[in-house]
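Dumping the structure here so I can ask a few things about it.
Removed from the display is one protein chain of the complex; every other protein chain stays in position.
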Amino acid sequence: MLIRVINPNTTEAMTKLIGESASLAAGPDVLVEAVTPAMGPASIESHYDEALSVPGVLAEIAAGENDGAAGFVIACFGDPGLDAARERATGPVLGIAEAAMRAASSLGRAFSVVTTLDRSVGRTWELIDRYGVRSTCRGVRACEIPVLDLESDLSAPARVLAECLAARDDDGADVIVLGCAGMGDLCADLTAELGLPVIDGVSVATGMVAALARLGLRTTNRGEYAPPPPKGYTGLLRDFGA
Amino acid sequence: MLIRVINPNTTEAMTKLIGESASLAAGPDVLVEAVTPAMGPASIESHYDEALSVPGVLAEIAAGENDGAAGFVIACFGDPGLDAARERATGPVLGIAEAAMRAASSLGRAFSVVTTLDRSVGRTWELIDRYGVRSTCRGVRACEIPVLDLESDLSAPARVLAECLAARDDDGADVIVLGCAGMGDLCADLTAELGLPVIDGVSVATGMVAALARLGLRTTNRGEYAPPPPKGYTGLLRDFGA
Amino acid sequence: MLIRVINPNTTEAMTKLIGESASLAAGPDVLVEAVTPAMGPASIESHYDEALSVPGVLAEIAAGENDGAAGFVIACFGDPGLDAARERATGPVLGIAEAAMRAASSLGRAFSVVTTLDRSVGRTWELIDRYGVRSTCRGVRACEIPVLDLESDLSAPARVLAECLAARDDDGADVIVLGCAGMGDLCADLTAELGLPVIDGVSVATGMVAALARLGLRTTNRGEYAPPPPKGYTGLLRDFGA
Amino acid sequence: MLIRVINPNTTEAMTKLIGESASLAAGPDVLVEAVTPAMGPASIESHYDEALSVPGVLAEIAAGENDGAAGFVIACFGDPGLDAARERATGPVLGIAEAAMRAASSLGRAFSVVTTLDRSVGRTWELIDRYGVRSTCRGVRACEIPVLDLESDLSAPARVLAECLAARDDDGADVIVLGCAGMGDLCADLTAELGLPVIDGVSVATGMVAALARLGLRTTNRGEYAPPPPKGYTGLLRDFGA
Amino acid sequence: MLIRVINPNTTEAMTKLIGESASLAAGPDVLVEAVTPAMGPASIESHYDEALSVPGVLAEIAAGENDGAAGFVIACFGDPGLDAARERATGPVLGIAEAAMRAASSLGRAFSVVTTLDRSVGRTWELIDRYGVRSTCRGVRACEIPVLDLESDLSAPARVLAECLAARDDDGADVIVLGCAGMGDLCADLTAELGLPVIDGVSVATGMVAALARLGLRTTNRGEYAPPPPKGYTGLLRDFGA
Partner (left out) sequence: MLIRVINPNTTEAMTKLIGESASLAAGPDVLVEAVTPAMGPASIESHYDEALSVPGVLAEIAAGENDGAAGFVIACFGDPGLDAARERATGPVLGIAEAAMRAASSLGRAFSVVTTLDRSVGRTWELIDRYGVRSTCRGVRACEIPVLDLESDLSAPARVLAECLAARDDDGADVIVLGCAGMGDLCADLTAELGLPVIDGVSVATGMVAALARLGLRTTNRGEYAPPPPKGYTGLLRDFGA
């Protein structure tokens, strides 16, 4: 069974990290393929970036359909393009915020999200409401580390840890959700330091897609998620049309 | 004062209709400019179309900023790209669903939305929640008329009227919100037939943007709506980068 | 087009200030008439005052109907008598809390209200819920300045500014809503000092009523806002009966 | 212990009926005094009537304070003037919608309200939300009987019963709340016919006020319900000022 | 009229205290019987304890039915077994959290709960939502005193008072709800020290059950609260079966 994990930004190093995380929960019967879009922003740090990452994500969904992917993960914590992807995909499609937040609600009663930039906090609360987990969410904390500095800035792990500790000790969080796909490599160390479950959405989402795919469960093809009506597209985006 | 009204789809005939609606509430001190994006779908009838309309909308925001527009209206009932547009714009930006639903909540206690396709109903409910008007919304009804058939299909006005009547008589609606920018030309006739306020979001949104602009009120440039961090973009979308 | 702006308290100096604010967003085609009720409290600082301001407001609605007013604004941040006024009025009626809070939700993602007395904070939260803007509200701060001292107390502007700064810097507000009609004259200075949009509901509400009135939109006359059934009234209030 | 039960309308016959209902749950240690205001509408059938009933209610609160009343009931299903009354009263003040809806939520999982006029349904839903009982409310049904016709119209009992039966059999209600103080005399017969608990808010509210008063519990006098700041009042309402 | 008040834990000293509280609001026509279950935990300080207290509570409901009890109170602030008890009981059944929180919402606009252990705070918030009082709840504070130490630990009253003062002065609470049936004996002293209404749910619940019982109101016997379908039970719990 092939599961395609899409990194919505165009930075290859992050795709590699995502692929490694994705394999951890999938099970021995799953092949994970992590892919990078051919168009869009180098990182996603605004509504603007998020909106402009979606064409690239949708192109990767289309390519995965051609390759027979059994399901998809969208590996950015804003879950960009999730509804549109579900219209186009046959198998299940999960966002990593969706998977991580819901898992956190099953493992504790008070999770906190630790994310990169303060300007993403509002979007995170929007997703907390969309996924119906507000009553188990204790807060959202930002480290003020740009996404691509997570790997290059040597102080990043310590700053992420500091916010996790504040979430645990000041806010009373009993589970931590990592609010960026680029934090997945910190997960094991943070778990050890914090003594709390620390959730990387990439791995949990992939495990969940695998479970659904084993059962033959697919995204519904009726109603709002039915395939979009074909029509003409214009200009740069013309190839997205029928 | 120049207000730019953006039709998110690429159909010029609809842009013309939108421009006419937009002028009605703006006031004598306002110049309305209705524009069509250079890329994207011919009509918006799915999450897929909506997501892929956003690059074109954002390009029109950028162009309007260069032209000194005092404010913007996004003239599709899904309010595509609203948050991203606010990051990029200096003046106020309103969506037509936002403006229409809130006006409806001030004119009555039980509005219904009458829209084109059933598959858009879920997105409409999402916006009803985003704009905080669920307690005054009685329902959302679809006519099952594709967007571009609103003009060409001679039976369209009667079918829209039939749903409005059902909203009034069966659901108890006391105000009607038209759920598509392409229905603006039906507004006067529907008002006369129904004896209820019938709201076209294009005109109301333009009037509201004009009111805000007269006061010098702009979209905030702090926090989540601060300008997006500049960065490289790749592939087809490279020109959206810094 | 005549728009009647009603000051629900009986202090003439405040009516004058309200009239000046109201004209700013209305547009060149609008004549604003600011009026003071013939009965009621000198200022509104409790549920008791608010309830007892409503007879005076309703008398001014009735008088405005006779004068052919195209619409009404109720210019106290508790929006007293709004539903009853809508039953009696033909044109649109907006409250200033309603208009200000909704505009704030379009200009930013995190507004705070700065109001006069702490005992009004609960009523403000009630309106935040009524108008469906809780998800974009960061908080409500009180200056502990009695309403009528806003003009006479020389320290008032500095104290209002201090709360606005706290809202911005401590609470993360990106837009400020002024929580009293008597603060309208501070709006320009506060905007300059804060670098944020500062919203006076009197002006925004008047601009919105003008926009609706240009479109011929009226308060619905069906259902809950239909004219009240005529009947006898007794005692002091006998003239409010049929 | 004296409990004052205030009929917010000025119809004496209804006050008498209210007094009889109020005594049923109070307990042998309670004296119930039912009173009629000296000003206001003959019945309450609109937001307009409700707003204009409040001055009369507040005058009766003040008189009851002078008489040493241990607590108050506001006996109209719109709970008019409840917050203002609490600012003025020393003892507990309950509205009948408040008491009835909460009791219904303790006796079943699915109550319905049966009220007089359809135009009151929206106000009832507002109170359902205020009292936090939406999850146990199955619906609100109107009989379209004007309030004062409840006594004079011989068909009234049968029409009320018909709506109760529809609530039970069509909507699945397991408890009925009577949505008008003037329906209290129907309570016993309806209970017998329906085989369900039927709640008259006048009696339940009085029993609850008595229970609170026995414990020495009073309305808080801090914060939002502290006594209103004294000030001048003008015109017809001048006697409500300090 | 006999009202049975059930202490869900097995500590007799606490049953005695509960019985004394329960009598205060009941009225002169009520006989209160406080009982201790024959099985279960010595105190309730976890979900585990709460779940395992329910068989004992249900056995006491059954015994009370045999004795002709007119109604029941479940005297633990987690309201354990409330729905199951209502299925089995004929008369009304109230939980003490339910009664206390709703009374608090009628006496003020901002109550706080002061409870024993921090680990119970989440359950308390769940009940705040169940009873629909979130908008009037200012917070939940824990004293970190084990339930059975409330009587034996001489520092307990001072520590409870300290949290009440913090609720009043730091959180702005205007009413205090005692979050444990074992705090009822502190109620009078706390009221005197705080100058706020302090609510013990045991007494308020008993008063409310008495009021309902005087009216002949019973738990509905239709729908979800109809008697449970009889069936076989196995093992230790076999006597709970039909």
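The letters A, B, C, D and E name the chains in turn, as written, and every chain counts its residues from 1.
As a convention for this text, a contact is a pair of C-beta atoms (placed from the backbone, for glycine too) under 8 Å apart; a residue touches a chain by one contact, two chains touch by 3 or more.
Because the structure is a prediction, the values reported are computed rather than measured.
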- Task: Would you list the chains present here that the left-out chain is in contact with?
- Result: A, B, D, E
- Contact residue for the chain not shown (choose from E:M14, E:L58 or E:C143): E:L58
- Task: Give the residue, chosen from A:L2, A:L24 or A:A63, that touches the chain omitted from the document.
- Result: A:L24
- Item | Footprint left on chain E by the chain that the document does not show | 10, 37-43, 45-52, 54-56, 58, 81, 83-84, 86-88, 118-119, 121-123, 146, 223-224, 226, 228-229, 231-238, 240-241
- Item | chain B, residues in touch with the chain not shown (by the definition above) | 122, 125, 129
- Item | Contacts of chain D with the absent chain, listed as residue ranges | 109-110, 135
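Here is the rule we go by: only the chains that are shown with their structure count from here on.
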- Item | Any chain in contact with chain A as well as chain E | C
- Query: Which whole number of Å gives the spacing of the CA centres of chain B and chain E?
  - Reply: 52
- Item | Multi-partner residues of chain E (at least 2 other chains) | 109-110, 135
